[in-house]
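Here it is, the structure in full.
For this view, one protein chain was removed and the others were kept in their places.
The block that comes next holds chain A.
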Amino acid sequence: MNIEIIKMAFEALLGNKLRAALSMLGIIIGVTTVIAVFAVGQGAQNAVNAQFQNLSANSIIIMGMFGRGATQSSKLTTADARAIMEKAEHVKSAAGSIMGNLSASYGSESGSYSVIGADANYFSISNLKLGSGRFFEEADVDSKAMAAVIGSDVVAALFPDGGNPVGSTITVGGKRLEVIGTIEEVGSNIGRMSPDEAIIVPDTTAQKSLLGDRGQVMINAQSDTVDNITIATEEITAILRAEHKLKVGAEDDFRIMDAGSMIGAAQSAATLMTVLLTAIAAITLLVSGIGIMNVMFVTVAERTKEIGIAKAIGGKRADILGQFLLESVAMSMIGGLIGIILGHGIIYLVNQVESLSSIITLAPSVLGVSIGFGFSVLVGVTFGFYPALKASRLDPVDALRSE
């Protein structure tokens, strides 16, 4: 392939800028979609990973039942965590937490926040850092102390004038709690909940005075080894059935999941989404390919005479095939590059929208760029090939005769 023929292909494209731009549009949209789709997929994957980053492979999560009959049978309590800890042989640790939404107020400021009832070790497990005051301790849990540790957003909302909230008394779900500490701003989520928007209290307090049956109880347990996770799961199930006095044959009134299958399910959901969106992008690219083919047929028809001349002065079929193929590949390649730039622009813009960034942060992926670009070149070659082949096979005399 001669460099001069490449130059001629580009010159031909530049000679028909509008048409080239229009036929590139499909590729641009297709590749932009691919880039955006992969960024959404990667973002979802990252969100899944972040959600479970505190889980190790030997984690077991036990949750109360939701939905039908939930209030009657969801007997799971944070006390169950202590029972598991005592009785299960293959469980290394078990910590219960209870979660719900309650309104909180201080003075004239109020808002709805996540209330988390937790063990004293919750802060270290969740990697939370103390802003001011102190975290609660075992003694507070045992005494069901009316004490709260609040997140940075809660501080900002309830104490808009600044100053240290430690020592103040806030009202949460109608109960008066003393703020004993604040958490340094985290910025990211733990699970579906942001610690910045949370009021954290001893689990005993939450169970007894604040959330009661309305709270969603979750127990985080860990088996002693990864290999024992199945045995540990069976032990926990047996212990909880005994604690809840379930008859033989009665269904569990709790749900138990191990980390591996949970992460797997969430990841396959994210993957499925990526696959579906990629299929849409692939269809877009296919359609854009047909557009390119159309334009190339028109181009070949228009330049039939040129093809005849080229053959008469010694152009080989391969030269002519190469030139037209290059034109379509150049078109789809430039379209692909523009699509990549545009796609990243969209990623940047979407990530600037704050209401979206709490749900998902789009992450550009190398895979998206390579697939987007690869596909655009493939489209150019595939759909440019037939028109180019037709051009190369034109009878020189017929071609010369056309006007």
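Throughout what follows, contacts are C-beta pairs under 8 Å (C-beta built on N, C-alpha and C of every residue); 3 or more make two chains touch, one makes a residue touch a chain; residues count from 1.
The rule is short, and it goes like this: contacts and distances are computed from a predicted model.
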| item | value |
| --- | --- |
| Protein that the absent chain corresponds to, by UniProt name, given "Ig-like domain-containing protein", "M1 family metallopeptidase", "Peptidase E" or "Macrolide ABC transporter ATP-binding protein" | "Macrolide ABC transporter ATP-binding protein" |
| Contacting the left-out chain in the complete assembly, out of A:166, A:262 or A:309 | A:309 |
| Touch with the omitted chain, as defined above, among A:4, A:89 or A:354 | A:4 |
| Touching residue (missing chain; options A:19, A:87, A:241 or A:317) | A:317 |
| On chain A, residues whose C-beta touches the chain left out of the figure | 2, 4-5, 11-12, 15, 305-306, 308-317, 319, 396-397, 400 |
